[in-house]
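Missing here: one protein chain of the complex. Every other protein chain is in place.
When the chains are written out, they are named A and B in that same order, and each has its own residue count from 1.
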Amino acid sequence: MNFREYKVGARFFALALGGSMTITLLLPSFDISSVSATEVALDKQLWAGHESGFSLDDPLLLGWHRPEKVILKTDPKTGQPIEATTAYVYDKGTPFPGGVLHPGNLGKVSERLSINEGHINEANKDQGAVFLVRSNDQKQYYIEDATVTRGWNPEQVLKAAGDSNTYYASAGKSIFVREGCWWCHTLLPEQTQDWQVFGAPPMLGDFNGESPTAFGSDRKAPDLLHVGSRNASKEWLMLHFFNPRLVQPHSIMPRFDYLWGKVDANGKPIDYDKWRKEYSEYTEGKRIYPPEVPMYASNSDARHLIDFILNLK
Amino acid sequence: MGWSFKDPLATLSDDETTEKNKKLWERELLGGLTEDNNPVPVPVVWLVLLTVITAFLVTFPLWGQRPTAELFLPYVQAMQNPEVMNAKNDDEAMKAIEKIVSQDPNANHALLERHPVSMDDLRMIGPQIEALKAHNEHLGDYTVVGPNVVIANFEGNYRPDGSRIRQQPWWDKGYTIDLFYLSYFFLAVFLMIKRLPPTTWQPRHGHVED
Partner (left out) sequence: MFKYLLAKNEDIPHGASAVYWGFSAIVWFVIGTGLGSFNAAKLAFPDFVTGYEFLAFGHMRQVHVHAVIFGWISMAFGMAMMYITPALGNTRLWSEKLGLWNAFLWNIGLSLGLVVLWAGMTSGREYSDFPWFIDLYIITFMVVPLGVNVWMTIINRRTQGIYTTNWFFGAATFMLAIVFTVGNLPEFFHLTGLTEAYLTWWFAHNVLGLWITPVAAAIAYYTIPKVTGNPLYSHRIGHLHFWSVVVFYSTPAAHHLMSAPLPEWLKSFASVEGVLILVPAIAFVSNILLTMQGKWNMFVENIEVRFTVTGCLMAIPLNMQGGFQQTRAINWYIHGTGWIVAHAHLALLGFSTFLEAAAVYLGLQSMMRRKLYSLTLANIHFWLLLIGFTTYWVSMTIAGLIQGAGKIYEVPYIDVVIAEHPYMIARWIGGTLVFVGNCFWLYNMWMTARAGTEVPQGRMPHELAYER
């Protein structure tokens, strides 16, 4: 350590940086990797799918290769009425979520049950799969591959559920990421006071398998982690997305009318210029009522995003 | 690399190393720049010390941010009091409860004041808190959120019985690591700067002997 002696300095540097990385990366990794997935995490990763950000399966975040969440009221195979069951439909070629690919992420108990009872290791991407979240008598939650255990295949399940009971929440989450909703709407109620309004903060195991978590850091708008429990009105959400100032005059949210695409639910082209002109007249007081918001098509981005929002319970 | 411990607060190098260092220091122009050998000023040392102390003090958890089940237990227990049971309406019942609890030395009065509740709230959370108490749960681990009493999502230290403390502990292994980490840092930096020539000597820049 002479003045102008750098060998020792370089070793000290390696020691300092290595020590820092040991404490901040290696030590917490033991804690974080030992976390077991909660019921919330199983549900979340199954509806959100493998990845909501950029991936080779959906490079433009347009909602390709996405699972659907459906509520079944009849058995898709026999057609007999059953108790309402939530199923997660992975069509052929849709990548499976982290917990199915790497059951170790689920935690020891859930991993054992998911493999032994749920047969998730038999799921096959080329054939597609239908997953369920199940629990045993001791309230231990696990994933079941209903394609193996019950012979349900994706097409049957989608048909049995029908469009009104199908939620494109996964495609919706990628729009949430793509459109940068999370630059203003956080997905993390804080551990202090604000959870009285926005709901309980998430628990430790609630994120297993989710990517990206998209907590957000710069909150300029309400937290959305539990928004589906506060507001479940599709009509309100539709107006709000088309032009937030239709339902909340002081909102600073951008208009997301372009998520409607070219045509409305009836296949009629949407005339945005006319709508904006009439809306301007309304804001200037020349019209009493704002123009009608067109109903979104059932395969539009708007539909997917609204399904995602309704799914945030 | 000779060490000398004659006067450790002045320099830890032996005379030969110091002389070599001095010569080099005076000779060298790094892109026309030079450096002086001034000591770390005493106010800076004090500021650094103050920072370390403050860092620990200010990081200890703020107590009582959130209302726990434990906080409302005195209220819930007071609900069984005949005076409360016989109250004409909720307002009077609440007043009676507050009166009873105000004499309870174990209640956290300051925090209760910040988390006011009504009889309606107590009717919803009361049975949940009693059920937890009947199960001998640690009430401090549960948080009251609106009408629900839920387990807090902190991952604190382990108790001797293996369960986890669901509150911010005042000391955990993070602080212990900090203590060691800081000690190593200050020791290393002290050794490093004390290997330099003593601060009583200042370089005459550009001065070249022989």
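Criterion: contacts are C-beta pairs under 8 Å (C-beta built on N, C-alpha and C of every residue); 3 or more make two chains touch, one makes a residue touch a chain.
What you see is a predicted model, and the numbers here were worked out from it, not measured in a lab.
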(message) If I consider the whole complex, including the chain that's not displayed, which of A:Ala214, A:Leu237 or A:Ile306 touches that chain?
(response) A:Ala214
(request) Can you work out which residue in B:Asp36, B:Glu113 or B:Asp161 touches the chain that's missing from view? (result) B:Asp36
(request) Provide the residue numbers of chain A that touch the chain removed from this figure. (result) 3-4, 6, 9, 12-13, 16-17, 19-21, 23-25, 27-29, 31-33, 35, 41, 45, 50-54, 59-61, 98, 105, 177-183, 186, 188, 190-194, 196-197, 201-204, 206-222, 244-245, 248, 250-258, 272, 276
(message) Using the document's contact rule, name the residues of chain B that touch the chain not shown here.
(response) 24, 28-41, 44, 47-48, 51-52, 54-56, 58-62, 65, 153-157, 168-169, 172-175, 177-178, 181-182, 185, 188-189, 192-193, 196, 199, 203, 205
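One rule holds in what follows: only the chains that are shown with their structure count from here on.
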(message) Going by the contact rule set out above, which residues of chain B touch chain A in the complex?
(response) 1, 13, 17, 20-21, 24-25, 28, 65-66, 145-146, 148, 150-151, 153-155, 177, 181, 184, 188, 191-192, 195-197
(message) With touch defined as at the start, can you tell me which chain A residues reach chain B in the complex?
(response) 1-5, 12, 19, 23, 27, 31, 191-193, 195-196, 199-204
